[in-house]
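Structure, as C-alpha cells:
Removed from the display is one protein chain of the complex; every other protein chain stays in position.
The block that comes next holds subunit A.
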Amino acid sequence: MRSRARLWFTLPFLVPFVLFYLLPIGYAIVQSLTKTERTGGIFGETTTTFAGLEQYSRVVTDPAFLRGVGRVLLFGVVQVPIMLAFALLLALVLDSAVARLKRTFRIAFFLPHGIPGVIAALMWAFLYSPQLSPIVDLLEGGGLDVDFLGSGTILWSIADVVTWTYTGYNMLIIFAAMQAIPQSVYEAAKVDGAGGIRTAWSIKIPLVMPALVLTGVFSIIGTLQLFTEPIVFRAISTNVTSSYTPNLLAYTTASANNYPLAAAISVVLAVATFILSFTFLRATAKRSGL
C-alpha cells in the first residue's frame, strides 16, 4: 500500500516528463527513420515511408555537418578548460577573501549567468559590431583594427560570450564544494607549515575534483549543443553559416520543413553527446568518486 502511494506522488512529474520529454524523443527517433514521398506532383498527397538508416547515412556523410562537429569539438577543447580554470581561480580567490567582500563578489560573479542567454548574446553582438561597439572604437583609437566578427575570429568571439556567461555558474559550484572542506584539514595543513598557495594547490583543488568533473560534464554537454550564441550572431554576421554548429544545422533543417533529416541530426548529436560525456565521466571516475 505504501509503495502504491509513493507512485501517485510521482505522477505530477511523470506525466509531463513522459508527455513532453520521452514521447517527443521517441517520436523524433521514429521520424528519423522515415522520408517524405509525394504522389501527384507538387501539390499532391504526401506520404511518410520507412527509409531505414537513409537519413543517418546522409547526416554522417554531410561535409557541412562534419565541419560543424569539428568546430564544436575545437571550441570545447579550447574553451572548456580555460573557462573551468578561470572558474577555479575565482573560487579560490573568493574562498580566501574577506567575509564582507565574499557576498558581493559571489553575486557579481554569478550575475552574467542570471541574464537570459539570448539577451547576453545580443548585448555582446552590439559590443562586437564594427559600427556600434565602444570596444572597437577604443582599439581603433589605439591603432588596432580588430574584426570580432571575421571568419577566423567569430568562433572565439562566441567562446568569449559563453565564458562570460558560464564562468560564474561554474565558479559557484566549485565554491560550494570548497565550502564543504572541513576546517580540520586546513588546520592540519597549517600545522604542517603550508602557506596559502600550497594549501590551494595540494588541498583545495584535489578536494573539489568532483565539482570540477561535474562542471566539466555540464560544459561538454553545453558545448556540443551550442546554439543560442551562434543563432544570435547569425543575424549580425554572414560568417555564421546555417551549419555552424550541429544544433544550429538541426534547427535550420527543421525550419526548411525537412523533419526526418532534422530528427536524424538531433539523434546523432544526442548520441554523440551521451558517448562523450559518459567517456569523460568514466575517464575521471577515479579522481571524482562519481
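Assume contacts are C-beta pairs under 8 Å (C-beta built on N, C-alpha and C of every residue); 3 or more make two chains touch, one makes a residue touch a chain; residues count from 1.
As a working rule, contacts and distances are computed from a predicted model.
Novice: Since a chain is absent, check the UniProt entry for it and pick the matching name: "Multiple sugar transport system substrate-binding protein", "RNA polymerase sigma factor", "AzlD domain-containing protein" or "Circularly permuted type 2 ATP-grasp protein".
Specialist: The record names the chain that does not appear here as "Multiple sugar transport system substrate-binding protein".
Novice: For a quick check of understanding: of A:S3, A:T61, A:Q131 or A:N257, which residue touches the chain that isn't displayed?
Specialist: Looking across A:S3, A:T61, A:Q131 or A:N257, the contact with the absent chain belongs to A:N257.
Novice: For the full complex, which residue in A:S96, A:Q225 or A:T241 touches the chain that was left out?
Specialist: In the complete complex, the chain left out is touched by residue A:T241.
Novice: Counting contacts across the full complex, list the positions on subunit A that touch the omitted chain.
Specialist: Within subunit A, the residues that touch the unshown chain are 35-38, 41-42, 46, 64, 151, 238-239, 241-243, 252, 255-258, 261.
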